[in-house]
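Handing you a structure now.
Only one protein chain is missing; all other protein chains are in place.
Letters A, B, C, D and E mark the chains as written, and numbering starts fresh at 1 in each.
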Amino acid sequence: MKPSHIDEKGRARMVDVSAKAESEREAKAYGKVTLSREAYAAIKSGDGPKGDILTVAKIAGIMASKKTSEIVPLCHPLAISAIDIRFEYRDRQRAIEVFSSVRCRARTGVEMEALAAVMLASLTIYDMCKALDKSIQLGPFYLLEKSGGKSGGFRRQKAK
Amino acid sequence: MKPSHIDEKGRARMVDVSAKAESEREAKAYGKVTLSREAYAAIKSGDGPKGDILTVAKIAGIMASKKTSEIVPLCHPLAISAIDIRFEYRDRQRAIEVFSSVRCRARTGVEMEALAAVMLASLTIYDMCKALDKSIQLGPFYLLEKSGGKSGGFRRQKAK
Amino acid sequence: MKPSHIDEKGRARMVDVSAKAESEREAKAYGKVTLSREAYAAIKSGDGPKGDILTVAKIAGIMASKKTSEIVPLCHPLAISAIDIRFEYRDRQRAIEVFSSVRCRARTGVEMEALAAVMLASLTIYDMCKALDKSIQLGPFYLLEKSGGKSGGFRRQKAK
Amino acid sequence: MKPSHIDEKGRARMVDVSAKAESEREAKAYGKVTLSREAYAAIKSGDGPKGDILTVAKIAGIMASKKTSEIVPLCHPLAISAIDIRFEYRDRQRAIEVFSSVRCRARTGVEMEALAAVMLASLTIYDMCKALDKSIQLGPFYLLEKSGGKSGGFRRQKAK
Amino acid sequence: MKPSHIDEKGRARMVDVSAKAESEREAKAYGKVTLSREAYAAIKSGDGPKGDILTVAKIAGIMASKKTSEIVPLCHPLAISAIDIRFEYRDRQRAIEVFSSVRCRARTGVEMEALAAVMLASLTIYDMCKALDKSIQLGPFYLLEKSGGKSGGFRRQKAK
Partner (left out) sequence: MKPSHIDEKGRARMVDVSAKAESEREAKAYGKVTLSREAYAAIKSGDGPKGDILTVAKIAGIMASKKTSEIVPLCHPLAISAIDIRFEYRDRQRAIEVFSSVRCRARTGVEMEALAAVMLASLTIYDMCKALDKSIQLGPFYLLEKSGGKSGGFRRQKAK
């Protein structure tokens, strides 16, 4: 069994999607940013009236998601229809959870775009808070679900 | 106490580094990609003679690191002197660990560039292996150490 | 009534166009660059044999228009079919008028691409003439008309 | 007298700044977005608790400013030290005024970066409000002042 | 007879493809990199176990091909389906030959994408070997064949 981006000689390749039919694709991804007590409190309270940190992170995630084929070498360029990102505070874990959802009518799926969205939104939270806490931990990041395309759907199993 | 990218009114801002002196900066970051047993085995063996997956991942990480100021909204553009990325296989954890090191003579640090390097290298591993395993987990990612600049050094404490 | 890029909680979002049908879209935009007497004369005459300033401005406008979804955060990436930009000298006003027209088969309109074209063409004129005149005024810029899509056409009323 | 970006044969060129000394540069630019009564009211009120429209516009302006040398053909790439953008509501004119300030230690000035910041912030306001008002007018945009460099300072005269 | 990108007044333009039907397009291009005896030997042997130079060159060619509409001013943005690049060593000529193949369902052809792929892959070989040999010669580069679209196919004649 071989990774799809590796040809029979072990060389990297871009998968040829020209024979695939266009269909509606959707993918959702998850990410988590864990902060120190102090940084978590500062962000959550500072985020009160203006919400700037999370707005900036959201915009960063959306813009990076549109750029996925430019930053992941073997990804196909896609005309994305929608990208959404939302955040949830988890006080007990001192964590911000990040959820993305990406839609597109295309010949290939949008998992990479969904993952790029959560990862760059998280990296932007790090950037804005790094003066408070240099030990911020980014991740885990993973695919939650995808639909559309011949390979059918995928939904990540809970318990982890 | 406030995140540095938030002004006194709670609005996002780009930190003004014009008064800082240039100095040699270095930052190192860490990341981890955890795979299914099957995917881990396929990659590790497929990686034998040609090493393509990790070479592609390394190139992706280097190119993304150079683009950090373009994908993280409030980062400063920097003329990076060196970016290095290396990988280690961890059989027991079925994981690939990713280590980056970035150097620059600049008015601001290169943590973001080091983190972008490990995150995009990891995302590229995901891309190349996603046909084998859709549950690949990316992360955690964090800063290992940094040096240079007035704020002095930082070294992450062990024991996670 | 709410701006379309703001959700019910007041947060920015990318409008989901996945349910819209593809149709032929066209948009035209207008812009104006007003110069000092001296700069206007220099450009108009220097522009005689070679036309370089306006050619450079046109190329800049076309390239920026193709990049619209990269520079306007919530715009959708589109596979533009055609971008045209033309200029007219207005001696009495010492102004160069800029007209763009953009066409695309897409699920969303191309107003933003038409506006990006006139604005970046104008900014490039500024760049090339700024040594002559630092008081160059850019604008107004506005949409002239658009067609295609469910919301129907739009044509700006005269009288400015 | 010739525009600086035109050589003696009338051909466009990139000005050679290699003989100039590095110095601290600063530039400030101005822009204005005029809306219909309805759109102005919607934005100003919607902007109450969350401020998302102006935050998105600010981020867009900052990111475009960092990209100036990529979108204006003959601009030099610069390692910008700081970019700031702020907005003011003008009820009587139903307008949002946009002010940018850019700083850099460089061999050439940062006017173009300051103008790119106000223009793309304004274009992003247009994008977010275009469903409410297709007649939004962008501009005028102009340089307010600059300092640094051999040519000395510039300050735009009032009386608009 | 006029180049297609020049209008009746001699001005550059982006060809309007909105009236063309979408069809499957393919294009193949060729390139060649000629090295000194010493550099050729070093690369060919160094390329033994890991193949890094050609993998990096391949990735560079694929990524540049996806960026064609961003670096060639009047090219249309396209959602490429597949890009492949392969290399052949020519010992007698001390040359590496580069072959690209690009596929897309689009309103316009993909010759430019195929040429960008071989040219940037070659430039990347130059970059990695320039410390060994500053006289590396890049080229010739040309289109081998194309198919799809109304103008029908093209196949370059041999004899050279």
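In this text, contacts are C-beta pairs under 8 Å (C-beta built on N, C-alpha and C of every residue); 3 or more make two chains touch, one makes a residue touch a chain.
Please read all numbers here as calculations on a predicted model, not as lab measurements.
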Of D:Ala79, D:Ala95, D:Ala131 or D:Leu144, the one touching the omitted chain in the full complex: D:Ala79
Option touching the unshown chain, where B:Thr55, B:Thr108 or B:Gln137 are the choices: B:Thr55
Contact footprint on subunit E, counting only the chain that is left out: 1-6, 9-12, 31-32, 38-39, 42-43, 46, 48-50, 52-53, 55-56, 59-60, 63-64, 67, 71-75, 111-112, 115-116, 119-120, 123-124, 126-132, 134-143, 146, 154, 156-157
Hidden partner chain, residues of subunit C it touches: 49-52, 55-56, 59-60, 63
Subunit B, residues in touch with the chain not shown (by the definition above): 24, 51, 55, 58-59, 62-63, 66-67, 77-84, 103-105
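Just so it is clear, only the chains that are shown with their structure count from here on.
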A-B, B-E or B-D - pair sharing over half of the C-E contact pairs: B-D
Distance from the mean Cα position of subunit E to that of subunit A, given in whole angstrom: 32
CA centroid of subunit B to CA centroid of subunit C, Å: 37
Chain centre separation (subunit C, subunit D; CA means) in Å: 16
For subunit D, residues contacting two or more additional chains: 49-52, 55-56, 59-60, 63, 67
